[in-house]
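Okay, handing you the structure first.
Removed from the display is one protein chain of the complex; every other protein chain stays in position.
Labels run A and B following the written order; every chain starts at residue 1.
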Amino acid sequence: MPDVKENIEAGTIEAVRGLEADRYSEGFVTDIEQELAPRGLTQETVRFISAKKEEPEWMLRWRLDAFERWQEMEEPDWALLSYPPIDYQDAHYYAAPKNASKYKSIDDVPKEILDTYAKLGIPLREQEVLLGVEGAKETAAAARETPRVAVDAVFDSVSVATTFKEELARAGVIFMSFSEAVREHPDLVRRYLGTVVPPTDNFFATLNSAVFSDGTFVYIPKGVRCPMELSTYFRMNARGSGQFERTLIIADEGSYVSYLEGCTAPMRDENQLHAAVVELVALEGAEIRYSTVQNWWPGDSEGKGGVYNFVTKRGDCRGARSRISWTQVETGSAITWKYPSCILRGDDSVGEFYSIAVTNGRQQADTGTKMIHLGRNTRSRIISKGISAGRSNNTYRGLVSVHPRASGARNFTQCDSLLIGSSSGAHTVPYIENRRADAQLEHEATTTRLSEDQLFYARQRGLGEEQAVALLVNGFVRDVIQKLPMEFAVEAQKLLEVSLEGSVG
Amino acid sequence: MSSSLSASAPLLDARSSGLLARLEAMDPSPSRLRAREAFARTGLPHRRIEGWRWSDVRAALSRPPAGGATDAPATPLAGGSGLAFGEGGLTAGELAVSSWTRGVSENEARVPDVGALGWLAEALALDGADITLAPGAQPLALVFSGREGDRFVHLRIRVPQGVEAQVAESHLSGGGFSSVRVDYVLEAGASLHRSVFLAGGAECVQAAVASVRLAPGARFHQTFLSLGAGLSRLETALTHEGDGSEAVLDGAYLLGEGRRTDVVTRVDHLGVGASTRQLVRGAVKSGGRGAFQGRFHVARHAQKTDARMQHHALLLEEGAEVNAKPELEIYADDVQCAHGATTGALDEAALFYMRQRGLPLAQARALLTLSFIASALESAPSGPREALLGEAERWLTGA
Partner (left out) sequence: MLELKDLRARLSLEGAPDRDILNGVTLTVPAGEVHAIMGPNGSGKSTLSYLLAGRPGYEATSGSAHFLGEDLLALEPEARAAKGVFLSFQYPVEIPGVPVMTFVRAAMNAQRTSRGEAEISAPDFLKKSRAIAERLRMDPDMLKRPLNVGFSGGEKKRLEIYQMLMLEPRLMILDETDSGLDIDALRIVSEGVNALRSPDRAMLVITHYQRLLDHIRPDRVHVLSAGRIIASGGPELALRLESEGYDALIAGAG
């Protein structure tokens, strides 16, 4: 029964909203007709998804192989996370607005969906982007100065719109939904898909390989500096569904791209599963900057509902002098299991990881990075800022590994944890493996709480308690915020404030 | 999660079942049975078990001996009064002032988790002793040595209220598989310095496992020097059970070709205002592999904990390997916790400076390495300090 329209239990939603409404402003539900895969996960589900996407046979095979392997795998349990067993049969693995694959232009996208993105502050009409979100008030000259951002909007399992495609195409940049790319650029997809995160990499990545729905595909040709920021906004809307997107970004020799990913989901009193895979490939001299602002619904303050976020993100610095940097601001999700990593294969390549992870309420986050030094003179840098409030648990878990060929490798790691209130936990679990005498690795970690003296000083000058906390927290995370593209830094700061509301006093 | 492990683990490897079968002939006590059960959860640990990633005991024991067993090395740690355990168990003993009985009496209910090899030692200990250190006792010397077979020893050492004492342990093996477990119990205000020296042949698997329980205001200070073995594991599980206790966990490892060591500590802060200082340093030559796994756990009510962990290692030559996992697990907010870890090579500028002043390269290296290592040994009291520093110098200069 693929087109069951889910009824939203208005009462429940209202109740949840009453608890948390001021904190999570993205928690609304878009009421739109849905097309859903039947509940459950079998070979048939995989075939259903592939058919919906009109995929070629090789893609279906790839999925089925992954599915077969997945059935024999066990869910990992080494992270500092505790949650009831997930029933993988009790979810819809495909959900899409009805007729979604037929949207030929932005004008075909239903108003409800456009409104959803507008409400989230993400304009999908290019002219709106040009004029800035506020609309026509600004002068054209001012508009030209505001940096433009191309957006791929993924609504549940499908990409509903991608902006600035033509303009990007003129620069040779391919920016489209993953499903389209499979059809339009099968050779590129086949060449790179699964080469950074193999289909059987881990339990969640393998699940994704079998059932991934949509996501973004980016290719930047040789020597091209992508003329604007690219971004994808993931929105989970349907009830009882998971989201399994797949993103693949290839930066060819000497190219550059900056990419931002944002995610939100409605407030639901059930747990929604999100298992994404992101693969980045940087060829010789290329640079990819990947920023994430993750604001999935974290559940209410008692830990009911919220997104389970099990994500595999990995970048491969395949060519010499290539560079990949991950910047993440993680404020959402009930459970976060996420380790954006860099394989530093090319000589002189550079990997960076800048992270802010905030947990409040009953959230649990186990997140960090892996820096695998394979090439000569490879360098990596890790700055992680964890903030735990409420009754949450926040773990940094990371690996720095220097292989015997990686002469002259360098790593610097700084992990700072901040505890707000006495009922939360902050943990640091770094693994350091060095097999090169001429490598130099440094790791530092501290755990502290917000200092009473600092709070009093700020209040003596007139700041309210919450404002003082926000200010101190902003100071604590500043090194990382500065790594975000300007326009998202502000958003990230606001998000931090909102996430920590009610954490003191 | 551990309960599911015990439910699904009973399939032990052959070597582990072989070891446990010995118990049947022993008429085991309840604590031995409990220890057996704890061991049987994993059997002989291997690298897929968290915490054993860098010491794969199962693999090391499955390699057939190449006949390279040697006599047990000598120890620099002298002691006037003590016990010596050889292949047949207790071989010599004389304790001047302290009281002791042979064998370990029934364990108290609360036992810190001492890991698989600690449990194995308790379950299968052929010999052991229960020692209570008296005020004014001489430093106690314990020597564990042997060159083949399996050797398991279990000791308990009690330091009564207000007593200050010193213990020196030497773990010396030429070959075979040994695991020695010592349970230290420090009563309120007691103070103990433990020095540990470990050295073993390239074929032996050697474990020195200690649990340490600190009552309020107790002070425990440990200094070790490990020259490694085929696989050597120094494991210390320390619990600050009450308020205001202090622990220092220092030490160094020096590893050459074919030598491995895994220094593992777990410190639990349960009381208010306790402090832990840890400084571990290592230097590794080609073919050696060092590992450090430190973990501080601070319970919710353990406010005002002050805990600092440092691990610094030098890779002296290509072909050396150093791994580290300095871990913090913190549930209390009013605490000061930090760790730092570095690995790298000797400072080229300093080497050049010394050579410019006429020191030969080898000597310059030895000198710099010694000064790097020394700070992790220097906090030991006079006696063990000179002994361990002297041994480190001998190792570095090949004298």
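Convention: a contact is a pair of C-beta atoms (placed from the backbone, for glycine too) under 8 Å apart; a residue touches a chain by one contact, two chains touch by 3 or more.
Please read all numbers here as calculations on a predicted model, not as lab measurements.
If you put the hidden chain back, the residue from A:S407, A:S423 or A:Q454 that touches it is A:Q454. Residue in contact with the omitted chain (choice from A:I49, A:A409 or A:V477): A:V477.
On the side of chain A, the interface with the absent chain consists of residues 451-454, 456-465, 467-468, 471-472, 474-479, using the contact rule stated above.
Keep this in mind: only the chains that are shown with their structure count from here on.
We define each chain's centre as the mean of its Cα atoms; on that basis chain A and chain B are separated by 43 Å.
Residues 77-78, 80, 404, 417, 419-449 of chain A touch chain B in their complex. Per the touch definition, chain B reaches chain A in the complex via residues 1, 50, 53, 300, 303, 313, 315-345.
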